[in-house]
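Sharing a structure with you now.
Complex shown without one protein chain; remaining protein chains in place.
Right, chain A next:
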Amino acid sequence: MMDLQKEKEIKTPVSYSSKIRRKWRDIWKYKAMYLMLLPGLIWFIIYKYVPLYGVIVAFKNYSLVDGMIASPWAHPWYKYFQTFFNSPYFTELLSNTFLISFYRLIFGFAPPIILALLLNECRISWMKRWVQTLSYIPHFFSWVIVYGILVAFLSQSTGLINHWIVESGGNTISFLTSTHWFRSILVSSDVWKEIGWGSIIYLAAITGINPSLYEAAKIDGANRMRMIWHITLPGIRNIIILLFILRIGHILDAGFEEVYILYNIQVYPVADIIDTWVYRTGLQQLNFSLATAVGLFKSVIGLILVLGVNRLAKRWGGGIW
């Protein structure tokens, strides 16, 4: 559809009013498509745009009894942002959040792509099915269960791995309670949990590649690696860029659930992220204005990053819009 419109525009450079008219004509022509879009749009309006007015809570001394509208304005308006920025933990929180997010991006972004490529190349179909199923099952485990598994393996006093280490004459390692190990454990369990699920979208994109391209390449004598490099990867390039940009937008979401479940007082210096702090200081103490202010701050940073990365991607010929 996009291509069609583009072609037309290029062919006939016309005046502004006729452009609008053409646009309406196009809309009318594809009305079924637009209608299909409508429920989605309405969903977004009701659940994503209308609740946006709740953002005012960040600028008010929100009181549960008075409600959002009647609560008095905070004075000065940036009071709750200031509380956050002035928190003795601000730098620690920000750097932990960024670091954990970066590690997850670096170590968590490529593996699903590689798995998808491997699965795509796998010619034994039962094996492909099994590997795919097994690899995405962990996605459905809640973090509480993952924590249980981790404790069973890694606990210093009762864990299986430490048991083996002691058996073979080594010293126990405090995987779960030491600042050295925490982030590695967190990120690797996250990668393990999400790798299969993440690969699904790439597999779907790969099936969309025109098979005749592979046939042509084969006739020209390309081997498998060549085909992956020159056909498969470029074929899913747009999806990769899209997901990357969306992921960047969530860079300040370092994963509340997993951190909250895995951390303990000993690893706070490396584990405490913005969201866990907001949970403790904002939500648990009914300080909703503070929680909202921090949420808004995160969103603004996320938006700036998405816009920036998209711009960069466009320069390289990608980009979402």
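As a convention for this text, a contact is a pair of C-beta atoms (placed from the backbone, for glycine too) under 8 Å apart; a residue touches a chain by one contact, two chains touch by 3 or more; residues count from 1.
Just so it is clear, contacts and distances are computed from a predicted model.
Undergrad: Assign the chain not included in the display its UniProt protein name, restricting the answer to "3-isopropylmalate dehydratase small subunit", "Fe-S cluster assembly protein SufD", "Transketolase" or "Putative ABC transporter peptide-binding protein YtcQ".
TA: The missing chain's protein name, per its UniProt entry, is "Putative ABC transporter peptide-binding protein YtcQ".
Undergrad: Which residue, A:Leu160, A:Leu283 or A:Ile304, contacts the hidden chain when the whole complex is considered?
TA: Touching the chain that is not displayed is residue A:Leu283.
Undergrad: So which of A:Val166, A:Ala204, A:Leu246 or A:Leu307 would be touching the chain we can't see?
TA: A:Val166
Undergrad: Just checking the interface: what residues of chain A touch the absent partner chain?
TA: Per the touch rule, chain A residues meeting the hidden chain are 32, 35, 38-39, 42-43, 46, 63-65, 87-89, 155-158, 163, 166-167, 172, 174, 176-177, 264-266, 268-269, 272, 280-281, 283-286, 288.
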